[in-house]
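Structure, as structure tokens:
Missing here: one protein chain of the complex. Every other protein chain is in place.
And then chain A:
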Amino acid sequence: MKVADTTLSDLSIDVFDKRVILSGHLVVWTLSKLSDTPDAAKIDLAAVTRMDTAGAWELTRRRAAGGTLTGLSHHHASLLATVTGALPVPDLAVEVPAWWRRTLEGTGRRVAGVLVYLSELAEYLGRTLAALWRGLCHPSRFPATSLIHHCQETGLRAVPIVAVMSFLIGVVLAFQGSDQLRQFGAEVFVVDLIAISILRELGILLTAIIVAGRTASALTASIGSMKMRQEIDAMRTLGLDPDLVLVLPRILALVLMLPILGLVSALTGLLGGAVMSWIELGISPAVFVARLADVSVSHAVVGLTKAPVFALIIGVIGCHAGMRVGKDAESLGRMTSSAVVSAVFAVIIADAAFSIFFAQVGL
């Protein structure tokens, strides 16, 4: 049997009974040709001109399987010895548990992971409150400059996007609502539709979702990159309290700014609704305002009550994710995206909980 190769390397194999004669290059590229030969054969290597570690590795394997090697040149023998010396020694294999056990274990771990996550969030909330208390007790240590900076970042800078979004939501509501209500000749109730849905739910919920996307990612990225570069460790060694210096101003800024953003959102949403009602249904601004006055103020109160809670949720999730960033950039990216997803999800869950709560108390 003779096999020839035209690529980089050539290896010829002649098999006589239980003797294998190799000639040419015994290298990684020609290794697969050996697979047809019996393991426990007597291998003659006198005509091998080139051998690499892959070839030597295959020979050690065959020698261990009962094969014998002859005709090794001095150089190849030393390579074989090097490879034999470097052969990896496997650790004792760990017993792999049955599939149902692994599934059960995985589920348990995930459930426990969620519980641990929730308790960590509670811990961060507590630490923030404690930092707030310390800050209030020692006003000189209170990070006021930082607070104002973050108010600008999370509040003022978010006004344009929140306003535009709410205006468009108001437009859409007026447009869709008028289409449906016209069938019953109740066009004028579009004002109630817009007012209640924007003041009570959509304004603050959509604002919170935008802020969750904008600010939660920024919190995780800024705190996470400090964590990555050991700035937070450096702060601790210098006697600075990261909770007070980093976490508190960010969360406090959110708690102060989100109600204001909610208010901006409610106003621009109503404006959008009014404009569209005027164009589409001919409801003049005066009529719109008059009907608006009949809508209970409790809707606005309900909407704005939720804002500080959403802000706390977004801030705590963002800062917690930032503190969990490891040493590599990959974990920074992973934690940033997971912070946004968790924050949006948590805001929606909290909104549902608020709906149930307010329905029960009759607001």
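One rule holds in what follows: a residue touches a chain if its C-beta (ideal position, glycine included) is under 8 Å from a C-beta of that chain, and two chains touch if they have at least 3 such contacts; residues count from 1.
The rule is simple: contacts and distances are computed from a predicted model.
**Q** Can you tell which of "Aspartyl/glutamyl-tRNA(Asn/Gln) amidotransferase subunit B", "NADH-quinone oxidoreductase subunit J", "Cytochrome-c oxidase" or "ABC transporter ATP-binding protein" UniProt lists for the chain that's not drawn?
**A** From the choices "Aspartyl/glutamyl-tRNA(Asn/Gln) amidotransferase subunit B", "NADH-quinone oxidoreductase subunit J", "Cytochrome-c oxidase" or "ABC transporter ATP-binding protein", the unshown chain carries the UniProt name "ABC transporter ATP-binding protein".
**Q** Using the touch definition up top, pick the residue from A:54, A:69, A:181 or A:245 that touches the left-out chain.
**A** Answering carefully, the residue with contact to the hidden chain is A:54.
**Q** Hey, which of A:78, A:152, A:230 or A:298 is the one touching the hidden chain?
**A** Checking each option in A:78, A:152, A:230 or A:298, the one touching the absent chain turns out to be A:78.
**Q** Among A:89, A:137 or A:359, which residue is in contact with the omitted chain in the full complex?
**A** Of the listed residues, the one touching the omitted chain is A:89.
**Q** Go through chain A and note every residue touching the omitted chain.
**A** Where chain A meets the chain not shown: residues 8, 27-29, 31-33, 35, 52-54, 57-58, 61, 78-79, 82-83, 86-91, 326-328, 330-331.
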